[in-house]
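Please read the structure below before turning to the comments.
For chain A:
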Amino acid sequence: MAMSQIDPVVIDNAESAVSTRNISKNYGDVEALRDLSLEFPRGQLTSLLGPSGCGKTTLLKIIAGLLEPTSGEVEVNGKTVTGPGPDRAFVFQDFALLPWASVIRNVAFGLEMRGMGKSEREDIAAKYIKEVGLGGFEHSYPHELSGGMRQRVGLARALSVDAEVLLMDEPFSAVDEQTRRKFQEDLLALVQNENKTFIFVTHSIEEAVYVSDQIALLLPRPSRVHEIIRPSNFRSKGVDNIRRDPEYLDIVDEIWASLRTYVE
Partner candidate 1 sequence: MTLFGYRLPGMSSLILWGLLWEFVGQSGMTFFVPPLSEVLSTLFEVVQTAAFQKALYETTYAFLAGVFFAIAIGIPVGILMGKNRLLDELLLPWVNVFLSAPLTALVPVLMVLFGFGMKAIIITTTLFGIWIIILNSRAGVKQINRSLVEMAHSFGASPLDAFFKIYFWAALPEILGGVRIGIIRAVKGVIIGQLLISIVGFGALFELYSANFLMAHFWAVLIVLFALAFTISEFLAYLERRVSYYAAKR
Partner candidate 2 sequence: MANRALYLKFLSAVLLFGAWEVAGRIPVSFAFPTFLESMGALFRMIGDGTMATAYAETLRPLVVGVAISAFLGIAIGLWVGLSSFFEWLFSPIFIVMQAAPLAALIPLLVLAYGIGLTSKVLVVCIMAMPVIVLNTAGAVRNTPESMKEMGKAFLATDLAIILKIVIPAASPVIFAGLRLGISAGFIGAILAELKITPTGVGDIITYSRSIADYPSMYAAIFSIILLAVLFLNLLEKIETVLFKGNQRGYVSD
């Protein structure tokens, strides 16, 4: 692969916002993760990609502080993670919206938990609701929204707490293909405009290659990093050209070649 740099050691001049050191996670006798170390460069989007059961969501939840690793540690900005913190925000696969609360109350939930006053937090929430394109739906309820719109609410909630690291657990897997493409384009703009570090779990090869600055390819049983891929060329060519860029197509093929033996 001439066009993509394949290098498990730290790359570029970007420093790491998040690093995981020798993470292992056992559930009883089952080894979910073994001795996994990864660096997540600041301001970039890193995908965790792998077949189902490879522990990518487990790793993300360990970074979030929702799960405790059996051994090893996670550092965010040099500080060891002991639980959820204000420096990280989570976007859930099933949206995890409160069905009895309006959009604006859902988006403001994280700020409410930080003890911010009602009018202040709703001003901030309203700003992010507009930013994700849901202006006018502030007082709707989740059941009145489509799947795609619900995930925009989840995204606005994560953005509004202004965390440096955004953790996204297969955020687009429950929305339809067309909405998903729009989301992917919006996500690229978001990475560009917000100075945040994104960690993105997906099982879609095309999606990972399309949105990522860095792809960590995980293989299962027990889960380990098989390869780190950094697409280099096509990102600057504009969203419309990525899917027909030769490098994009090569990387997709290469990843499939590594994964195909692990898919039942």
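Keep in mind how these were chosen: all candidates are chains of the complex that A comes from, given by their letters.
Here is the rule we use: a residue touches a chain if its C-beta (ideal position, glycine included) is under 8 Å from a C-beta of that chain, and two chains touch if they have at least 3 such contacts; residues count from 1.
None of the values given here were measured: they were computed from a predicted structure.
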item: For chain A, as assembled in this complex, the candidate in touch from 1 or 2; value: 2
item: Candidate 2-touching residues of chain A, taken from the complex the two chains share; value: 61, 64-66, 83-86, 88-90, 92-94, 96, 98-101, 109-110, 112-114, 141-144, 157, 161
